[in-house]
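Starting off with a structure, shown below.
Just one protein chain is left out here, and the rest sit where they should.
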Amino acid sequence: MPILNNLMQQLVNGLALGGIYALIALGYTMVYGIIGMINFAYGEIFMFGAYAGLVLALTNYVNVYTALLGATLITMILGVVIERVAYKPIRRSSRLSALISAIGVSIFLSSFMVRVKGPNTRGFPTLFENRIFEIGNFQITIYQIVIIGVAGLMMLGLHLFVTYTKMGRAMRACAQDKDAASLMGVNIDRVISVTFAIGSGLAGTAGVLAGIYFNAVQPYMGLLAGLKAFAAAVLGGIGSIPGAMIGGIVIGLTEILGITVNLSEYKDAFAFAILILVLLFKPSGIMGRKANKKV
Amino acid sequence: MSLLTLDNVTIRFGGLTAVDTVNLEVKQGEILALIGPNGAGKSTVFNLITSIYQPTEGKISLDGKALTGIPTHKIADMGITRTFQTIRLFPELSVLDNVKIGAHCRGKAGLLQAFTRLPSMKREEAEMEENAIKALEFLDLDAKKEDMAKNLSYGEQRRLEIARALVSKPKILLLDEPAAGMNPQEKVVLMEMIRRIRDTGITIFLVEHDMKLVMGISERIAVLDYGKLIAEGTPLEVRSNKAVIEAYLGSGKFKSRIRR
Partner (left out) sequence: MKKLLDNWLVQFLLFLCVLGLTAFITDAIGDVLPPYLLMIGLFIGINLIMALGLNLITGVTGQLSLGHAAFMSIGAYASAIATVNYHVPFLGGVLIGGLVACLFGIVIGFPTLRLTGDYLAIATLGFAEIVRVQFTNMKITNGAIGFLGIQGSTTFPIVMTIAVITIILMVWLENSRNGRAMLAIREDEIASSAVGINTTLYKIQAFAIGAFCAGVGGALFAHTTTFIQPTDFGFMKSVDILSIVVLGGLGSIPGTVIGAIVLTAAPEILRPLANYRMMVYGVLLVIIMIFRPYGLLGGVNLRKAVRRAFMLTKKKQAGREE
């Protein structure tokens, strides 16, 4: 059954790609859920994570786990610093000014990387030998297994964190009503910092995974990846954590599907075409709650 | 003569029946109040009349013309304007602009007129401004016409909302808790104002919690409880109605506490 095998193959490829998008999308959706802001700099944090992984990997002392962990930690700190410096002072003003500020941050980060590491695409050092497993007629690489595995584990961890920890409960409370949560003794600043740390960490991890998977790192890689991840978050229903995961995987799968049906020139448009189609029929995304018209 | 008619109107949100087979007539030129405990569905009735919600069953009509299925923005043109329970002004615009926008449905100028500024458009603008200032004078706000709406005091904002609703010269004015948040003096002024508006020939239909105000100005009162109309009549009749007293104070029986 070649068609079935091909389909399985594309499913695996799409899942791996979608896992990367989903990790970035989670950051978008968490920050949006809590402070209602689109943090456009996430794409650049993802890029930063990829470079952090690259630098760590080049030191020869690290294996894949420490590279992942290191990059995650670096981007977590970066995320918190960005929030403190560029977003916190304007938290009370209009969302558009926060958006422009975020865009300023992303311009800064990508041009910073151009300055430090040059504008060219860099290969990623081999952290571990890639192997190909053949199952029937379709193949799965170790890289794909790692990506799907790591992405899955992180999402599970996030779910457990948000559902069962005190901090997670505080985050959910803030998403409902920040002022009320604050009156109940929740430290809003800390919740926001933790949210940024987690979101950025996820994006950083995704960066390293993408670097390994595509064997390419580039200062402007964050832009399109970030936009697609944002599309994924909205597609799933922004503010919803399972929505971001579903959205990421849907976008990944569509993109791979587009390549399979020989429309790879259009691959960057697929994510957005699907997004617009879904929004037209479900204006608040797949998992998004229908905004109630309050009068 | 009946001006606004609600005919067996029902709306359900999921499993909840917010308004349940309500029959109600608002007569030409009267002041009618709709009262009821919190969550009885009073504001929902207003939202149904202004087509923000569509009834699940039943019909609403103004002067014999059906309102059901008509988009919200055409309701004002037909002669129904309203205020909101939580004030909904255009906060970053001037008081005068707020009122001018209220007369939107009485204007005709389109894009072409905006870009050519022909004499006809200027006449319309001048007329609109004159009407707006008259409405502001009527509600004693003309001194503040250049202020931004968000900088007005609470009572002034409530009055501005009424001015905005009045300027299009509606047949019927819906007031959703106009006295909410006002102090006793402001309430007295408000009562006087509502009477004066009615005397210009505009029918008043209001939702209100303040019993003193309701009993003071309404000619008829309708009582809503859990979406059902339980009483209708003059203030005196309603005050002594057994069902009304029960709805407000509870019957003292356990049953009524768990009706939900």
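Note that the chains take the letters A and B in the order they are written out, and that residue 1 is the start of every chain.
In this text, contacts are C-beta pairs under 8 Å (C-beta built on N, C-alpha and C of every residue); 3 or more make two chains touch, one makes a residue touch a chain.
All figures in this text were calculated on a predicted structure; none of them were measured in a lab.
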Candidates A:L11, A:V55, A:L73 or A:A86 - the one touching the absent chain: A:A86
Among B:A40, B:A76 or B:V207, the residue in touch with the chain that has been omitted: B:A76
Residue among A:V55, A:L227 or A:I286 touching the omitted chain: A:L227
Absent chain, residues of chain B that touch it: 50, 52, 71-77, 81-82, 84, 88-93, 97, 100-102, 104-105, 107, 109-111, 113-115, 117-119, 121-122, 124-125, 128, 146, 164-165, 168
Interface with the unshown chain - residue positions in chain A: 32, 38, 85-86, 89-90, 93-94, 96-101, 103-112, 114-115, 223, 227, 230-231, 234, 238, 265-266, 268-269, 271-273, 275-276, 279-280, 283-285, 291, 293, 295
